[in-house]
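These notes are about the structure you will find just below.
All protein chains but one are shown at their positions in the complex.
Lettered A, B and C in written order, each chain numbered from 1.
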Amino acid sequence: MRKNLTYGMVGAALDSFIGAVHRVGAGFDGIAFLAAGCFSRNPDKNRECGEFYHLDMSRVYGSYEEMAEAEGKREDKIDYVIISAPNNAHYVTAKAFLENGINVFCEKPLCFEVAEAEELKKLAGEKGLLFLVNYSYSGNVMVKEARELVRSGYIGDVINVNAEYLQEYLVDDIGKGDQTMNKLSSWRKNPEIAGISNCVGDIGSHIEHTVAYMTGLHLKRVAAKLDYFGQPLDLNANILVEFDNGAHGVFCSSQVCVGHMNGLVVRLFGTEGAIEWHEEEPNVLFVTKKGQPMQTYHRGMAYIAEKAAAMSRIPAGHPEGLYEAFANMYKSWHNAILKQVNGEELTADDLDFPNIDDGISGVKFIHAAVESSNSDAKWVEL
Amino acid sequence: MRKNLTYGMVGAALDSFIGAVHRVGAGFDGIAFLAAGCFSRNPDKNRECGEFYHLDMSRVYGSYEEMAEAEGKREDKIDYVIISAPNNAHYVTAKAFLENGINVFCEKPLCFEVAEAEELKKLAGEKGLLFLVNYSYSGNVMVKEARELVRSGYIGDVINVNAEYLQEYLVDDIGKGDQTMNKLSSWRKNPEIAGISNCVGDIGSHIEHTVAYMTGLHLKRVAAKLDYFGQPLDLNANILVEFDNGAHGVFCSSQVCVGHMNGLVVRLFGTEGAIEWHEEEPNVLFVTKKGQPMQTYHRGMAYIAEKAAAMSRIPAGHPEGLYEAFANMYKSWHNAILKQVNGEELTADDLDFPNIDDGISGVKFIHAAVESSNSDAKWVEL
Amino acid sequence: MRKNLTYGMVGAALDSFIGAVHRVGAGFDGIAFLAAGCFSRNPDKNRECGEFYHLDMSRVYGSYEEMAEAEGKREDKIDYVIISAPNNAHYVTAKAFLENGINVFCEKPLCFEVAEAEELKKLAGEKGLLFLVNYSYSGNVMVKEARELVRSGYIGDVINVNAEYLQEYLVDDIGKGDQTMNKLSSWRKNPEIAGISNCVGDIGSHIEHTVAYMTGLHLKRVAAKLDYFGQPLDLNANILVEFDNGAHGVFCSSQVCVGHMNGLVVRLFGTEGAIEWHEEEPNVLFVTKKGQPMQTYHRGMAYIAEKAAAMSRIPAGHPEGLYEAFANMYKSWHNAILKQVNGEELTADDLDFPNIDDGISGVKFIHAAVESSNSDAKWVEL
Partner (left out) sequence: MRKNLTYGMVGAALDSFIGAVHRVGAGFDGIAFLAAGCFSRNPDKNRECGEFYHLDMSRVYGSYEEMAEAEGKREDKIDYVIISAPNNAHYVTAKAFLENGINVFCEKPLCFEVAEAEELKKLAGEKGLLFLVNYSYSGNVMVKEARELVRSGYIGDVINVNAEYLQEYLVDDIGKGDQTMNKLSSWRKNPEIAGISNCVGDIGSHIEHTVAYMTGLHLKRVAAKLDYFGQPLDLNANILVEFDNGAHGVFCSSQVCVGHMNGLVVRLFGTEGAIEWHEEEPNVLFVTKKGQPMQTYHRGMAYIAEKAAAMSRIPAGHPEGLYEAFANMYKSWHNAILKQVNGEELTADDLDFPNIDDGISGVKFIHAAVESSNSDAKWVEL
């Protein structure tokens, strides 16, 4: 029975912050090892990565196509590939690895078009492969605790949702048009690379997923107003939402809200209670029963639900952060892949990570928001 | 030259919490004295109030009409009347006192219909009378500080507004229909007394005004989704807003959000900075310049702008609260009335309180929100 | 049966911020009226106050001695006197009014010497008069809630106390010696007026009382290190404390801690739970049961203990502040005086305000802290 896994990486060259988070996250539990990669289209950078990781250089590939094909043919092929490249590479890369029989761990948003997403889903199904879309915040222990509380009925029926993801880092781009497109992050505002949305695609989609993960509810329709401020893609979005259970709420995402660094905040209001979670302070959860005082739950305490507690690594009070959320995502993923390679049956709990259906929901959400805004905030169904 | 004022009260019997806030607020600076009243339609309660206040019982009236007429004829008539009765009484009472030459300090919302509001404005203008609509939160020192900062250009152009007023106290009414209409506060959900809206009218209107007061911006249009949960009037509202400068944002008001007692929070985002204010923690203001750390401004410190600092009563750190906000509203009002009765010229600064135009904006906002929601969140212009 | 009271004022001229707080606080419930005063040694200021308050000018006195004697002889003498003058005036003024049969509401600290304090106690006892020492923070609803929780056993036995009162307003005086003694507040650093301590006397004493009020525990001994930074009296104090039940803790008071305006914070740790209260955010209380999440209690909610809830004036979420704490102090006081003048029996609950024994404890605490510091933080018993 195998106890270890190997994986490959597409993207995530050494100067990518998120690449390092993937590398550390995948290695956190000491059971998965990098064995192959195509880190950059720049051959020097690519080689440099291979050397840094002490890889067998014959498994450092010049293109994702080559990598998918070559790995697919190996006896000891990688157990999965991490796709941490810009958005426009997701679909083609994922498709290539699936076709070559390799499980896919893909950054979000999944791809540009719903049809592409559906195609990937079909392909993974046919091949019997696992697919994870990395809505990484679901890896937080207290996000899982929120979900367990909702599932247990603690807050009753969800009747209102107020969620936001606010950043300030693009505020200086306002009114500057193309002049700002040469910055490191500018690919996010380039429709060819990022797709039809910047702000909703990059961070609004995290709101959509985190709420869905916590509540099990899905969006029925949205009425959105996106602001572009003279840029090619949106920088700010205010969105009315309606869920499949009839509840309403707002999703606000922005990259021009001064004072906010990475302010993902989800507030769920139910008939019996409420839950609030802040990504910047991820180790606590604010939980209130109606008529009662707000309670500050801490990760690591005995009252945390079993499925959430299982993902906690260090005692209460010691902060876990983004790396640990990624590590949890990989923990669930590795557990599932190990069962797969060992021929064990996968239960629903084993598959408790954002999957391709979540990826499809995200693509639909982005399209609906942009379409709604283009028609002056008319309701658009997902 | 007069240094003191007398006033009358309509409504605000002894069991009214807001009545006590008016009594203390009006008396805070020791220059205005209650001289007449019509506190309740119940004669016993009315007399009891008159006795409690040691009034000349000939000035304790059985009806507002009688009071307006009788006071209007007196040499020593009251300088102004406070209208602290349910919403449906505002228009008729205000009209009666204006017609009898008495200044009006009226609770919000001003009245049911825009036409009524316009009529009151015309009447006050013709009579040369002052009219204050008590959006009391504008009395807070730090709300004034926010306005001074916006005026000074500290945050640049406002590009996004996220404001909310969340309470939980009606969550138990969900799905209970008429069974809940016998509670003390149930008049707020009775269309005959409260008008066309409960939640937007009672607390949403405070969002609208506080944002307008801080920014000087007015709403151009709204797209609103109100939730009724089986009650006669709305309990929850999520509203997309567009301001006259083109900025967008959301206003969320609710009386069914567990965990929130009186959560009025205004967040203004500009091209250069941001400002955040919480009514539950009114002595501080969170002020951020883009790229810089958030600063926590404290009422009472030397860096507070002069016009805001002028309303501060106690040193920094000592908390001022709702009573003091009311007292500040009365302080500005009394200053204006004293200038009026002493024949002095009133400057724009003397008139720095929510006036009848603010009252009209509020009525328009309530109508627009309800109309929008009735047409499935279509944009409605104010 | 009388329903109203009259009172006199010593000190608290119009330019005194705390004078206004007393005036508003005493008048908050509309049952007590100012009838006499000796507001200032400056005759002009004194007369100006009398006129402002519309007093019978024959009851505006040139000295406290004259006032005590004259009022003592009147049929309609004031029911009590408020002493809001600098510390050195407390003992002589209180003594004069007690000798003339008038109840005393005195600012803290009670007086300079323990012997003086004992003498006042004896005198009040002999005359059957009521005496309140205005440790005003005990008037806060949530301080009372803390006490009710401790009394109920909610936190078990108190085993550790960490309390502080930090301000920054004297930080600029460091190393400036006498040059700073001409500022408005400089009397607090003048031993002739303030007594043997500035920082411990002015604010440290509030720590001592608030903890005693909440817990019922008294200090057994203290080991203190006071810092003078070249000033006549102390500006900073770090104190180890031991309570009569054997528990230890620290009291830290300072007027040179940048970033703190009026930071009175009390944290009580017991065998079963903990309680934390911040004067700058007085409407909430942080309450934790061991092993459980911290709960944020809000004033005005149904779960608040009856004796605390009885002092709440406005609904949860609406902030009450310093004025309302004073008003509550006066509410309890007025209730007791009314029972006294109406010949009713006073119960322990009627006497639930800081009394002369609390004043004596405060004087002992100040002496012990200074003596300990003078002997290099040796333990000194109270």
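As a convention for this text, a residue touches a chain if its C-beta (ideal position, glycine included) is under 8 Å from a C-beta of that chain, and two chains touch if they have at least 3 such contacts.
Not measured: the values here are computed from a predicted model.
For the chain missing from the display, the contacting residue among C:14, C:193 or C:240 is C:240, taking the whole complex into account. Looking at subunit B, the residues touching the absent chain are 287, 291-298, 301-303.
The chain not displayed touches subunit A at residues 17, 20-21, 23-24, 27-28, 30, 52-53, 167, 169, 260-263, 279-283, 298, 300-301, 313-324.
Listed by residue number, the positions of subunit C touching the unshown chain are 155, 159-160, 162, 164, 168, 171-172, 174, 223, 225, 227, 229, 236, 238, 240, 242, 248-250, 252, 254, 256-260, 267, 269-274, 276, 286, 288-291, 294, 376-377, 379.
As a convention for this text, only the chains that are shown with their structure count from here on.
Relative to the whole-protein C-alpha centroid, the nearest chain centroid is that of B.
Note on chain placement: the centre of subunit B and the centre of subunit C lie 35 Å apart, centres being C-alpha means.
Averaging Cα coordinates per chain places subunit A and subunit C 56 Å apart. Per-chain CA centroids place subunit A at a distance of 44 Å from subunit B.
Multi-chain contact residues of subunit C (touching two or more other chains): 298, 301.
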